[in-house]
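Structure in structure tokens, see below.
The complex is shown incomplete by one protein chain, all other protein chains being positioned as in the whole.
Let's turn to subunit A:
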Amino acid sequence: MEEVVIQADKLTKKFGDFTATDAITFQVRKGEIFGFLGANGAGKTTAMRMLCGLSVPTSGEAKVAGFDIYKETESIKKNIGYMSQKFSLYEDLTVVENIRFFGGIYGLNNEQIKNKTEELIERLGLTSVRKELVVDLPLGWKQKLSFSIAIIHQPKIVFLDEPTGGVDPLTRRQFWELIYEAAHNGITVFVTTHYMDEAEYCDRLSIMVDGKIKALDTPKNLKMQFEAESMDEVFYKLARQATRAE
């Protein structure tokens, strides 16, 4: 039995009368790439924010990296990385300054920061723009930088909320190479996406409709289960059932 790093049990979040996430139950195993699919407004981001300790659940239980999401949010935060949907590095700082800042507040020592900086810049091919303000970088570069900063402290799990939205196909591919590399280094990847070709890259997938998880399996099994040719078709069959207005 492989180690479970995320364990969610009937996790629910309500905003007034609106149930954004409705009693979702699932497990994520160490080292896997877990795809978290769903139409816009299905409740993916809400679920992810609860798991990251940014949002308190209304009910249900969950453990992330072995820590309780009610009481031990700060311990969770030491063990996870998070890349939100909205680009959220400091645009008025340079590439190097951003790396240094986040490395610093994750508690890396000066030498680690220095090594990480060189490694990242080299790895992402940012040498020529290392002293440029982040605001001036193209979106694809920003996203790759954001991802690398989210795992700068070698977390156990990294949460990626639509990391490749609006990015060109070539950069998306490079981005997924980074994801594979991280997974290869033992980082569990929890990722939401709207691109079904990306869904195929995941080890296992869950598909949310109206706040509930309607399907959860490997891409291959899901296609068999729904008698579909592609993930596109699986998603379409499920998402069509949605009654929630966007």
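Just so we're on the same page, contacts are C-beta pairs under 8 Å (C-beta built on N, C-alpha and C of every residue); 3 or more make two chains touch, one makes a residue touch a chain; residues count from 1.
We adopt the following convention: contacts and distances are computed from a predicted model.
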Legend entry - Chain left out of the displayed complex - its UniProt protein name, from "ABC transporter permease", "Hydrogenase formation protein HypD", "Cytochrome c oxidase subunit 3" or "Phosphoribosylformylglycinamidine synthase subunit PurL": "ABC transporter permease"
Legend entry - Residue of A:Ser88, A:Asn115 or A:Thr218 touching the missing chain in the full complex: A:Ser88
Inset, instruction - Give the residue, chosen from A:Cys52, A:Ile151 or A:Leu222, that touches the chain omitted from the document. - result: A:Cys52
Legend entry - Residues belonging to subunit A that touch the chain removed from view: 52-56, 73-75, 77-78, 80, 82, 84, 86-93, 97, 100-102, 104-107, 133
